[in-house]
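Subset of chains shown; positions unchanged.
Going in written order, the chains are labelled A, B and C, and every chain counts its residues from 1.
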Amino acid sequence: MTTRIGVVTFPGSLDDMDARRAVRLAGAEPVPLWHRDKDLHQVDGVVLPGGFSYGDYLRCGAIARFSPVMESIVAGAKEGLPVLGICNGFQVLCESHLLPGALTRNDHLHFICRDQRLRVENADTAWTSSYEAGQEIVVPLKNGEGGYVADERTLDELEAEGRVVARYLELNPNGSRRDIAGITNEAGNVVGLMPHPEHAVEPLTGPTTDGLGFFTSILKRLVNTP
Amino acid sequence: MSLDTVKHAAETPETELPWAELGLKPDEYERIREILGRRPTGAELAMYSVMWSEHCSYKSSKVHLKQFGEKAPVSDAMLVGIGENAGVVDVGQGYAVTFKVESHNHPSYIEPYQGAATGVGGIVRDILAMGARPVAVMDPLRFGAADHPDTRRVLPGVVAGIGGYGNCLGLPNIGGEVVFDSCYQGNPLVNALAVGVMKHEDIHLAKASGAGNKVILYGARTGGDGIGGVSVLASETFDSTGPAKRPAVQVGDPFQEKLLIECTLEVFKEKLVVGIQDLGGAGLSCATSELASAGSGGMRVELDTVPLRDSSLSPEEILMSESQERMCAIVEPDKVGRFLEICEKWDVIATVIGEVTDGDRLEIFWHGEQIVDVPPRTVAHEGPTYHRPYARPEWQDALQADDAAKLPRPKDAGELREQVLRLVGSPNQASKAWITDQYDRYVLGNTVLAQPEDSGMIRVDEETGLGVAVATDGNGRYAKLDPYTGAQLALAEAYRNVAATGAKPLAVSDCLNFGSPEDPAVMWQFAEACRGLADACQVLGTPVTGGNVSLYNQTGETAIHPTPVVGVLGVIDDVARRTPMAFAEQGQLVYLLGDTREELGGSAWSQVVHDHLGGLPPAVDLERERLLAEILIAGSRDGMIDAAHDLSDGGLVQALVESCLKGGLGARIVVPDATDPFVFLFSESAGRAIVSVPRSEELRFTDMCGARGLPATRIGVVDGDALEVQGQFSIPLAELRQTHEALIPSLLA
Amino acid sequence: MARVVVDVMLKPEILDPQGQAVQRALPRLGFEGISDVRQGKRFELEVEGPVDDAALARIREMAETFLANTVIEDFTVRTES
């Protein structure tokens, strides 16, 4: 049976097509999910893609959080449904309080698009098990509000519990606290990531194919769980 | 004021209207009275004045633009030519591609962020209106001196606006230009290009046919944005009229436009649309009159049904408003329900505002009273035509006589090295990464090449690898020295850039940025540039499919350099065969293709080292450009070359530096015998490129060049981590990189 | 119709790059004597009906759950004439 991964389209989502392509290249079946639709169509996992949901006019992800589909996703995530939020998706996860902290305006105040080196710190989450802990990868990064912030206690907790999933190497592109590029919840099923692994899945269109691991990880996990 | 109805206008012929304030000339106003057989109503006057403005009617330029059609080479690829929102080109496998470049110069000077943002929004709607999914944007930009305080105001705003809008639309930015020259102080050039892809059967046109079909306005509500903007902005220099006449600035809402795109593509997919037009300059005046004029019947519009953002707007203002993110569709009555449903799905407001009639008039009503009754063609397509006087300026001879050959040259190898560094660290040759890193180049996942490559390349079909490449170029310095040749050089460069990546050039779009057409010298530059471009397109077999003219780019009496910007679109059967610019492997051989003559007029060297502009621009040999392109395409297709980079401003040394830095590999270069090292490195002879050839392919490659008669000179090898010109100098890549990359951030960050 | 204003500012302990950029630019532009700048958001809400305690309470809830992200932002609500 093929693994079905839902990819949500909010008005203003931009990388939804790319996320579906990445899911397909990883060998799973992408299932489009519509923001107004509560029904998750029995998917085995969900990707919240990048973009500017609802224009990101209030705060990134702030309006998307209240969409019908998010109600189901929040409920599902609490039951263990694997959810990956990329960029705007990460922002939606923080706004939804599935992940702690928030993403703020880049410290240099510009949108930045670059090929970013990362270290995968935690290779035990639903979305990172194809990697080795400590593995270095290069994937595109593109955001205007990607600076991860949380209070010191939360940051310490994330570190202590190994919940920092990925960290920026060589250059911190947005002023994220402790070079954090991605985090996970306590259960490891919800992951938020600022860089874009879905743009590094084909040699022709990405700087590397290092991003594919996020999408194969979920396959591996679902195949292995009874 | 009471409503100025058609009836009232007929009864009050003596009423004076402010036609002069709206930018109409006495004879133009007289002509409107003749057409209507009475005085126009206020609403009619509003429509004629915006539609007959320079910006909408091309009244000064169209006698020259005609040549693009008359001299157009026969091309099987051309599906839709000049006159529609954008041209459409067949790229094979059932796909068609549309692209167009447009200017938003004056608004971007007044309000850089919004001016540039709405420029992107406008060109994307043009592409969408053809039936295509927009897939990429590019932004040829020109600013005043890099270190001028106003450049610090204008440039970051423009770049943020282009990024803010394009990134939020989800369109990769795949290339453009950034040029600094004090002639653009006070007149920055913000041109924007968009590319779209569709299947042949999805091509849509802007015409209203079928009596009884409904006219649907959808997208943003109409507000007081840019009222009169078209006529004021395009027909006057704003500094001469003072700030009082500055129109309200238009604010873009890229999120609304993204919804408009998705919603429009969905109604296309369900074949719900008979004709469609975007609302840009001149807003509803333009959309209704153009749709009706191009269609078979007339049109009746109930203007009071238009959804407003500001309820105090008068009918004239509604007709002239340039509120962004709106489209107008013609839909059969039984499909209206489904059309509105799709709009609702995307949270897009849609309103039936009128219908196509079987008459031949455009009639507009306001709460039941008729305020417009005009033959639509007279508004949209039969505006005034000027044969403005033009004359070669008397200073042209002196300018051309002021030959760059006489400028002092570097005395020794040390000075040569120093001038190389000054060149690659000068504003126009320095890396633009600080700017282009603010643009998303990855979104949609089909970007195969983006800046700083020679052209941007987009995959069109994931299965077959079919793709298109686009490059834009323009060199105002060359065009100032000789506008005919300058326009041809712009085309030649863009054509060469497309071929350098392995794509076959197919078609052209152009944006002609000039000073005031009322100045015979400027008009001559314009006429010469059109003639040059049309002649060159004929030889290269690349028809002009559309474009844009921006006049009145001047401050007081001083015009900008004549600046024709040319975009070339090419096709490549399999993007996997593309050629990037970076040297990729140590030991590969570097070949220089083409002939190097001593050509320094208008060169980057003459600007950077001597602040000089004089002499003649490089000579153009279009047959040579064709041959070079064929070799570059064959080399790419057959795997004979691993890197290619065209030579343009800055000459050979600039190209070498860029190819080295991009790949992080050095090169050892040998100056050929009997060649002056300075000329070898800095000359800007056209029709040249460098390639890197794997040793295993050398014979095959040189045989091909030999057989076809293209000079190919082995000038060195990819090697080490410095750029070394033997017997002259060696510069470590780290030093080159520092010089090349540090300048722009130091000026702007 | 009455206007209610909601001001949203980053909490003091959260870095405010926009405010800092403004502050850094001021001396260059010839403005001295500003020791700190914070940049936040101001929302102007036009309220139908009376702005009584109940209405204000609802708006406070709206600010808390929606207009501000209380992980990083503080807000104030007030009526304006």
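In the analysis below, a contact is a pair of C-beta atoms (placed from the backbone, for glycine too) under 8 Å apart; a residue touches a chain by one contact, two chains touch by 3 or more.
Fair warning: this is a prediction, and the values are worked out from it, not measured in the lab.
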Q) With one copy per chain type displayed, what is the overall subunit composition of the complex in this structure file? A) A x1, B x1, C x2
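Everything below uses one rule, namely that only the chains that are shown with their structure count from here on.
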Q) Which of line, ring, star, complete or other matches the graph of chains that touch? A) line
Q: Could you quickly compare A-C and A-B and let me know which has more C-beta contacts?
A: A-B
Q | Geometric centre distance via CA averages, chain C-chain B, whole Å | A | 41
**Q.** Separation of chain A from chain C, taking each centre as the mean of its C-alpha atoms, in whole Å
**A.** 30
Q. Taking each residue of chain C in turn, which ones touch at least two of the other chains?
A. none
(Q) Help me check something: in the complex, which residues belonging to chain A touch chain C? (A) 58-59, 62, 66, 94-95, 100-102, 104-109, 147, 149-151, 175
Q. Once bound in the complex, which stretches of chain A touch chain B?
A. 11-12, 14-15, 17-18, 21, 50-52, 54-57, 108, 110-114, 140, 142, 144, 196, 198-199, 202, 204-206
Q. Across the complex, what residues on chain B touch chain A?
A. 160, 163-164, 167-170, 253-256, 258-259, 262, 346-347, 437-448, 459, 462, 575-576, 749
